[in-house]
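Here the complex is missing one protein chain, while the rest keep their positions.
What follows is subunit A.
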Amino acid sequence: MTKTRNEIRFLLNGEDVALSQVAPDETLLDYLRLRRSLRGSKEGCAEGDCGACTVLVGRLTDGKLVYESVNACIRFVGSLDGCHVVTIEHLRGEAGKLHPVQQAMVDFHGSQCGFCTPGFVMSLYGLWMKEPKPADAAIEKALQGNLCRCTGYEAIMRAARAISSYGKVAKDPLAVERAAVTEKLTVLRDGSRVEIGAEKHRLIVPADVDDFASILESEQKPTIVAGSTDVGLWVTKHMRDISPVVFIGHLDGLRTISEKDGLVSIGAGVTYTEAFETLSKRIPALGPLIDRIGGEQVRNMGTIGGNIANGSPIGDTPPPFIALGATLTLRKGKARRTIPLEEFFIAYGKQDRQPGEFVEAVHVPVPAKDSYFAAYKITKRRDEDITAALGAFLLTLARDGTVASIRIAYGGMAATPKRARAVEAALTGKPWTEAAVEAAMTKYAEDFTPLTDMRATAEYRMLAARNLLMRFFAESQGGKAPIQVSRHRVA
């Protein structure tokens, strides 16, 4: 029998918190600003776009305490059980001085109006703890999710490079207190289920995956929340009722990444950040793609499972995974079924998921040595932008230079992530030449009739989609063609 608790327990800065009154959709930012009078964290958008609300959340991963930046505005309090929340108010340096991150920001003039500053400080703090001497590319990655309208970016970059000259990570309070906090968090994870609220205001934090499975079977229309980077907006932007909420981001049983027989299996609770290392190592083309999903805070919260389950036609992971031939395991109670990922997406807003069923894991085959894989994301803005179109390609050539197989999948081109089957067919068995590619480019119209929206026109999408195939061809011939004009040399 699972034990049940009726309160959320976590650490906030230096304090133990136990809350029995929590709305299922109460955000961490509201909790901090409204309930706790901790108003150093700012609200600039309440949609995860600006980073003014950035705080750190520390949690145990395989027993190790890891602090990551998150957007407090779309993080639900109910998801914090067993975590350590660190806000700007908690920063301090040695002997009453400013924290190194803060002193660097002062000295390098990193704030103008200052409204974005606490968020930048927290993002840089998170980075500095992981990488005390970060390269520019690492700084940029850490700051992708922070907007500054006064545009003090240059000064902030300079501050970021200098942080370590102001102090050592080892002397940082969070480093000094690491063992003590780890112990506290370990104790907080007592294996209980948490249930709070009644009627239309309920939240449940399952004890483990089995508990989660049984909750799903008994609850009417529960909202599963993993990283809340989609669901958070349902609440803050669309004011949707999401009760009863079932939080799953903490479930160790869903946070596993394993590799067997050339298949990388990613549990539904694995975040982009956590998946990055394995995926970028095993399937290098996925590294730069993951790096351009949201900002660092979103990647620290958002899960690949959520990206798939959400079913958006512009989610960034389904197209490359479909091209790679990924499969999806769905579970209901104790029963599991595994389907090709592309079959999960039935129509716009409609996925192959039964009531009581949940996404347990996605299995991604590592491309064979002799095959060639690439994925390209087209956006208007360099970072932190939703995809206009995304193309992914997996090519295997026969010994005679003809196409043994090719899988092509796109996002942003149809109501679901979708394969370009006519194009694939036109190429399969043909010699892999520019002429063949050009001929196949005419087949796109059979596969897609994209829409015009704010991000791009239908014509643009069609042309860009086709050009991506040609780019893929050029790259496969050894031509280098980075998809992004970057300030930094693409490695």
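In this text, contacts are C-beta pairs under 8 Å (C-beta built on N, C-alpha and C of every residue); 3 or more make two chains touch, one makes a residue touch a chain; residues count from 1.
The definition used in the following text is that contacts and distances are computed from a predicted model.
Q: Between "NADH-quinone oxidoreductase", "1,2-phenylacetyl-CoA epoxidase subunit PaaC", "Xanthine dehydrogenase family protein molybdopterin-binding subunit" or "CoA transferase", choose the name on the UniProt record of the chain that's been left out.
A: "Xanthine dehydrogenase family protein molybdopterin-binding subunit"
Q: One chain isn't shown here. Among A:E43, A:D81, A:E274 or A:D316, which residue touches it?
A: A:E43
Q: From the list A:R149, A:K171, A:K281 or A:R337, which touches the chain that is not on show?
A: The one listed residue touching the chain not shown is A:R149.
Q: Which is it among A:K3, A:K130 or A:K237 that touches the chain not included here?
A: A:K237
Q: Touching the absent chain in the whole complex: find that residue among A:M157, A:V366, A:A425 or A:L451.
A: Per the contact definition at the top, the residue touching the missing chain is A:M157.
Q: Touching residues of subunit A against the unshown chain: what are they?
A: 23, 30, 34, 37, 39-47, 49-50, 52, 87-89, 91, 98, 101-103, 105-107, 109-118, 121, 140, 143-144, 146-157, 237, 239, 378-386, 388, 454-457, 459-460, 463-464, 467-468, 470-471, 479-487
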